[in-house]
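As you look at this complex, bear in mind that one protein chain is not there, while each of the others sits in place.
Coming up: chain A.
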Amino acid sequence: MSTFFSQTNMLLMSVWSCFFGQDEEDGTEMGEGDEWMQGKTLIKPLDQLDLTEAELKEEFTRILTANNPHAPQNIVRYSFKERSYKPISSVDQLAVHFVLEGNLLHQDSDEARRQRAKQGLPEGRYDFQSTHAAGGEDAGDVEEGGGEERADSVESKAGKKEQKITNQFNFSERASQTLNNPLRERGCQTEPPPRANFSATANQWEIYDVYLEVLQKQEKNKEKAKAVPKKDDDKGKKKMMLVETQSDDITKVAKVAKIIERMVNQNTFDDIAQDFKYFEDASDEYREQEGTLLPLWKFQYDKAKRLSVTALCWNESYKDLFAVGLGSYDFTKQGRGMLVFYSLKNSTFPEYIYPTTSGILCLDIHKHLPYLVAVGFYDGCVAVYNLKEETLQPIYKSTAKSGKHTDPVWQVKWQKDDMDNNHNFFSVSSDGRVVSWTLVKNELVFTDIIKLSLAGAVSEGPEGVQLPIMACGTSFDFHKQIDYLFLVGTEEGKIHKCSKAYSSQFLETYNAHNMAVDAVKWNHFHTKVFISCSSDWTVKIWDHTIKTPMFTFDLNASVGDVAWSPYSSTVFAAVTTDGKVHTFDLSINKYEAICQQPVVAKKKTKLTHIEFNPVYPIIIVGDDRGYVTSLKLSPNLRKKPKEKKGQELPKGPEVEIAKMEKLLSLLREPENSNA
């Protein structure tokens, strides 16, 4: 290494000596030149010139100048001043052999300061001593590089912040590769769970349905919790459940089938339905005092063809439902009977059918409990049917032991519940007893209210005991307001006014008719007035305080039934055995019927009963062929009092009472004046 250094040194020196213009190449100053020269052996090239000795001794002068041989010597430039080309005297003789641009900066220069600022090192001079020491330490590491390197490393070490700046020159990336674990795939397949497509809608009403179901279930659970001790009932219920599920196919359609039947009927009898609802006879305006009855539906049941209608009753709660009792009035032709319920919505088939062993003579539907029906039979029994029950048998029936009548029961009527909240009803019969029946648990308990004895008539019984002869009661009616007051019509033609309190005496007796009193009815509005009809062809209207009738009407035929209208105190209707319906309105015509209309096709049919519908302007008429005809009352028959000019139309029962009272007062005054 040292030799190299000296050699380079020598080279430099020789170059410099050339430049300074030494003429001779003399190696006297450089001792080492000879050594350098001696390193080579002289080899004569083959094509060297052969020169003579004289030519060899010729001295050639070599001059080394500092002139750049390559530099041009005759550069001419145009001079604008002299307007001619002039040669330049001095030509640049500098020959650049090598250029290397360095990147050293003075530490106080602007650029250096900027760089320091960038690197985050604080400005200012460094402590050279410490840096030198640091530099010295690093010498071993750094010696391989150039001097510039040292400056950098110094800088890097001397930073006040101990921030390690990556070495830009001697930076080696080190990386090592860890062992990659070989990957292995492992999988297992299970059986896919069974799938099914499910779709549903969640509407507001479906949510409501579900909530309802939950509610019902909860209620059932509550009931079950209560009924746990009753195990027998549960068993019974279970059996019921089984039966239901077996026959669920068609029976579930029952309700729907009923609706459909009604719809079909509505279609078939569309015109009748329209008439019922909307038809008002316009010709009534021209007929001042007359009215008409428009026939609507006709109800008949196949199996009841031979029976006659013996009782009619509208249901108070279901205004389109009415009951028909079927039996026979003929003493010789006594057979079975039927209890049939019809709805106006379906005129072809009854809603409920109950066949009975004996003919029915009367029936009454409870005012508040529309499913309880009391029935009186020809054989003297009374029975109570519950329409809610599935069975065709009555829930209560009186037997010979329990005090049934010995003669046909002509009238039954429900009463208000007694003090123990038991239902009770009254019945009147030809055996002369008015009996009260009370439904106590599972029994019918009877109480004789009154015995209708013929006044004065006494017959001789066995052993000489004098037995009073009983009158035969054929009809009765209870007062609308005064609970204990009732009227009984007898076969002898008398009407007795009785009280529930007095069991042996009558309050009053009216000699009403010559024949049996078929019907007696209190007026719906006026508390004093009642009407009676009889087979002696007459209909009579009474004031119960007066012993003689107020009005008497002769209808030319045996009167089967009479009924007051529920909408007016002066309108009533009667049916006769010649097939006519007579309608009277006392406020219009006191002497004659405003409507006399034959209702049945065949002349021989006798009309047996009549009832007004409490709400609709229709009446039902039963005849002895088992038909029930419904008729609509024309407007003239439904007249309400005329409004006076300027005054409001008075409404309510008071008006009706006033109307009647007015009529009666007209009759009473002449009587008073006569008396």
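Keep in mind that, in the parts below, a contact is a pair of C-beta atoms (placed from the backbone, for glycine too) under 8 Å apart; a residue touches a chain by one contact, two chains touch by 3 or more; residues count from 1.
We take it that contacts and distances are computed from a predicted model.
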| item | value |
| --- | --- |
| Hidden subunit of the complex - UniProt protein name among "MTMR7 protein", "Dynein light chain roadblock", "Metaxin-1" or "Origin recognition complex subunit 4" | "Dynein light chain roadblock" |
| Option touching the unshown chain, where A:Phe349, A:Tyr371 or A:Tyr616 are the choices | A:Phe349 |
| Per the touch definition above, residue among A:Leu51, A:Met263 or A:Ile482 touching the missing chain | A:Met263 |
| Contact residue for the chain not shown (choose from A:Phe98, A:Trp205 or A:Tyr591) | A:Trp205 |
| Residue among A:Asn68, A:Thr251 or A:Thr447 that touches the chain left out of view | A:Thr251 |
| Where the unshown chain meets chain A, residue by residue | 203-205, 207-209, 247, 249-261, 263-265, 267-268, 270, 348-349 |
